[in-house]
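The following block contains the structure, expressed as structure tokens.
Shown here: the complex without one of its protein chains, the others still in place.
Note that the chains are named A and B in the order they appear, and that numbering of residues resets to 1 at the start of each chain.
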Amino acid sequence: MKLVVVTDATVPAELPAVARSLAGRDEPVEAVTFGGAGTETGDLARVLGGHGVGRLHVARHALLDDYAPEAWGNALAAVIDRLGPSGVLASAGDRGAEVLAHAAARADLPLATDCVRLAGDEDGTWHVTRTRSGGVLLEDAELRAPVTLATIAPAVEVPQVPLQPAGECEVVESAVDVPPELARTRVVEHVASETGLSLATAPVVVSGGRGVGGAEGFAVLEELAERLGGVVGCSRVATNNGWRPHRDQVGLTGTKIAADLYIACGISGATQHWVGCMDSAVILAINTDPEAPMMQRATYAVEGDVHEVLPAVLAEIRRRAEEPAVAESVERQV
Amino acid sequence: MDIVVCIKRVPAFGAQVPLTDDGSAVDTRHLGFTIGPHEECAVEEAVRLVSAHGGRVTVLTVGPEEAGEQLRYALAMGAHRGVLVDTGTTDLDPEATATAVLAGLADEPEPDLLLFGDASADAGHGQVAIRVALARGLPVVGGITGMDADAGGGLRATRETPAGTEVFRVPMPAAVTVKEGLNLPRYPTLPGRLKAKKAELRTVSCAPEPGGLRTVGLRRPADDRAGAVPLGRGAAAAPAVVDILAELGKV
Partner (left out) sequence: MTEIPERADVVVIGAGIVGNAVCHHLAELGWRDIVLIEKGPLPDPGGSTGHASNFIFPVDHSREITALTTDSMRQYEKLGTLITSGGVEVARQPQRVEELKRRMASARAWGVDAELITPRRVAELVPFVDPDILLAGFWTPSVAVVDPLRAGALMREQAIADGALTVSANTAVTGIRTDRGRVQAVCTDAGDVETPVVVVACGVWSPRIARLAGAEIPLTPAVHQMMDVGPIPELEATGTAIAYPIVRDMDALMYERQSGADLEIGSYAHRPILHEPDDIPSLESAALSPTQLPFTSEDFDPQLEQALELFGSILDRPDAGVRHAINGLLSMTPDGAPVLGPCPEVAGLWSAAAVWIKEGPSVGRMLAEWLTHGDCEFDMHGADIARFYPHQRTREHVRARANEGFNKTYGIVHPREQWESSRGRKLSPFHTREREADAVFFEVGGWERPHWYESNRALLDEFGDRVTHRQHEWDARWWSPIVEAEHLAMRERAAMIDLTAFAQFDVRGPGALDYLQRMVVAQLDRPVGRLCYTPVLTPGGGFRSDLTVVRLGEDRFRVITGGADGARDRSWFESHLPADGSASLVDVTSAVCTLGLWGPRARDVLAATTEDDVSGEALPFGTARWIDVAGIPVLALRVSYVGDLGWELHAPFEHGQALWDAIAEAGRPHGIVPAGIGVYGTTGRLEKGYRLMGAELDGEYDPVEAGLALPKVKAADFVGKDAYLAAREGTPAATLCTLTLGTLTVDDHTGTDGIARYPQGGEPIVTTAGERIVDRKGRGSVVTSAGPAPSLGAHLLMAYLPPEFAVEGTSLQVEYMAERYPVTVARAGRTPLFDPEDTRMKA
């Protein structure tokens, strides 16, 4: 049996699919989740059933009602012990990785994390490919254990497996024993996110370098950043020229960011800078030099002077704000 | 408050990681080494806690003799002692790493706090701290980006999730893995570097048994990154730029 560990309210589709691909022809795929006395699991069972998972084991205990890594890991180890699966999978999110690591430690089993490819052979060894160093490297590894444990990365390859008929997922209550001292690592409080913007956490960073030309040149960047709900950053050239304070610097010797949108204005993108912004989801480069590294590596590139491009962008934003209908029609063309 | 911070020597590379010809390892001939950003934050936090509450910071690493360089970096940041668990140049799997860390801790007095980075910057297995904590019978919380020691000997630790902040209240002694963002780590000062240079390191030799996860080889992912999409030149590119901003929901 292959066991899928569900640590969140939703189940990524690839999780049961990968488990299925690793399972033998007649080998069932089952799931486990955690809950307190009142935790509702019906919706989850329906979703899992849709993925061909036959059973959902609910490890139920008062200490498991809110997230508690040690207690959940302890419960998972007990479930593994009881059900005797040949392989256990979780998604590589914060909770999945943590709970599996706790279970692996307790069961004295190895664990392969962040896998993007998994294949099993006859003797039960898994041949996995896992990501390293934030994805710039792949590691091929062998996982050999009585029970193989792995977490799968969002980018996992989902092998072609025969479509599983959607079926009923049976909910199996599974009372577990949790040592009371494990309450020590329960979440005791949830706080809604605050909105204070810092360079490290801002969703949008509008950053300027040599091409901005001087301290005064940052005014237009400030305006755009405010408009986009972001903050202003800069390159090392800008700090070294005294145009911006050091706390604004993005890069190896400044702050490493992972924004939704990074706008690099007049920044050539030397490695020193690139490593500070490369984790951003979308990077827009504006530079007079199309041969600059930033212009090659960015998601989008505009060739031109910052002081020509940014005022035009601001004007366009204002224009669309005044004429929302037009803006929408343009958006649909994208 | 006595704190032990576990750090790892990792290569610092640029846009592309050079590999040895046989793909067995990163080719480090032209690379410098560093400790990962999570671990820099761990050292910083330890130094701050100790300067606020008293005590001392011990940094511990598992690796080759050269990892002493990373211990000295942490000493230059303000840590007080260094312990090197010399396991030679072979990369260890996470189970063996945990064994080696435990060997390093064996002769150390029980710290109030055992800090780790959330995952090492290179291998990133993310499980050594948990294995060590379990073996030492310590509570462990992970992915922490905020922490405070309270008067009652407890630790308030927070972590960010998409839904908001989760708060833990953990009795000490405890183990914690921290994430970048916890603080802004300092750069080593000049006097700090000079002091660190002279510091004695305690060295422990250890040859742990390998665990069940064996690395076969490393490779670079196929470079399927598309080049930048050109949006045009000069002011004429503005509508295309704003389209993208709109698509991303920023305007």
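Everything that follows uses one rule, which is that a contact is a pair of C-beta atoms (placed from the backbone, for glycine too) under 8 Å apart; a residue touches a chain by one contact, two chains touch by 3 or more.
Note that the structure is a prediction, hence the values are computed from the model and not measured.
Trainee: For the unseen chain, which displayed partners does it touch in the full complex?
Mentor: Per the contact definition above, the missing chain touches A, B.
Trainee: Return the single residue from A:239, A:255, A:280 or A:299 that touches the missing chain.
Mentor: Checking each option in A:239, A:255, A:280 or A:299, the one touching the absent chain turns out to be A:239.
Trainee: Going by the touch rule given at the top, which residues of subunit B touch the chain that is not shown?
Mentor: 12-18, 27, 29-33, 69, 186-194, 197
Trainee: What is the set of subunit A residues that contact the non-displayed chain in the whole complex?
Mentor: 210, 215, 239-242, 245-246, 252-253, 268-272, 289, 291-293, 296
Here, only the chains that are shown with their structure count from here on.
Trainee: Tell me, which parts of subunit B touch subunit A in their complex?
Mentor: Of all residues in subunit B, those touching subunit A are 13-17, 26, 37, 93-95, 121-127, 130-131, 134-135, 139-143, 158-161, 163-171, 180-181, 184, 211-221, 225, 227-248, 250-251.
Trainee: Write out the stretch or stretches of subunit A touching subunit B in their complex.
Mentor: My answer: residues 67, 69-70, 73, 94, 97-98, 101-102, 104-106, 109-114, 131-145, 184-193, 200-201, 204, 227-230, 255-256, 260-261, 271, 274-275, 282, 284-285, 295-305, 308-309, 311-313, 315-317, 320-321, 327, 330-331, 333-334.
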